[in-house]
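Every protein chain of the complex appears in place save one, which is left out.
And now, chain A:
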Amino acid sequence: MPVRVVETSAPTQISGAHSGQISPPFCTLLSVGQAFSGTQNVSSLQKDEAWRVNVRIQGCDLEHGYLCGTMEALNVPMADTPVVTFWEGEIVDGKNYSFFTGKWEASSEDDIRHWTKFPSFSPFLCQVEVDGGKSLDLSNYPYIFMRWKEQYFVNVGTDCGLTIAGFYYVCFSCTDGSISGFYYDPNSSPFQKLELKSTNEGRSGFSFSSYELQ
């Protein structure tokens, strides 16, 4: 029998008995292979625009609060093709990451300002203002808070006229897999909103595939 040191998309070691070791909870709608689609509004002083966006989760390592995937932006005016980026996520779990970003030119005031735009964040505001929410138990909360940072363009050059300098504050609903996010970049218009829903990709229901690393 091979030694199964497995970093999986699903926490194979975790059953009810282990709850409390990792928070937030694992949610099947936020696992590898899952796809989401919706829009990002890209507003500036000149105009209001919305790009269609597709997101797919490619990697998930709950123990380290890590997530990654791709984001595809369609009908981008400056580009001939959809623009795909690879992003990495930090899951706010009180163990690996707190609500305070601590980098990417985001101050704790910026953090609070963004998190409070999610209604589901309001129960935590007081505690977060004190210690970034490190002592919160998020394991039974039906929302997962994350930061997503795009790392590179997958299919276009950096001269495509688009920027990936900022990052997203993200709130994921475990109930229906919907995602809302706010893009933060000190050099871009504030609060550009990302709104996604879990897609069934033409199916009449939810389907799940998975891989396991050895």
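Heads up, the rule we're going with is that a contact is a pair of C-beta atoms (placed from the backbone, for glycine too) under 8 Å apart; a residue touches a chain by one contact, two chains touch by 3 or more; residues count from 1.
Rule of thumb we're sticking to: contacts and distances are computed from a predicted model.
Per its UniProt entry, the chain excluded from the display bears the name "Armadillo repeat-containing protein 8", taken from "DNA primase large subunit", "Alpha-methylacyl-CoA racemase", "Polyglutamylase complex subunit TTLL1" or "Armadillo repeat-containing protein 8". Counting the whole complex, the residues of chain A in touch with the unshown chain are 1-2, 5, 7, 10, 12, 14-16, 19, 25-28, 32-33, 58-59, 61, 64, 66, 68-70, 86, 88, 139-142, 151, 154, 174-175, 200-214.
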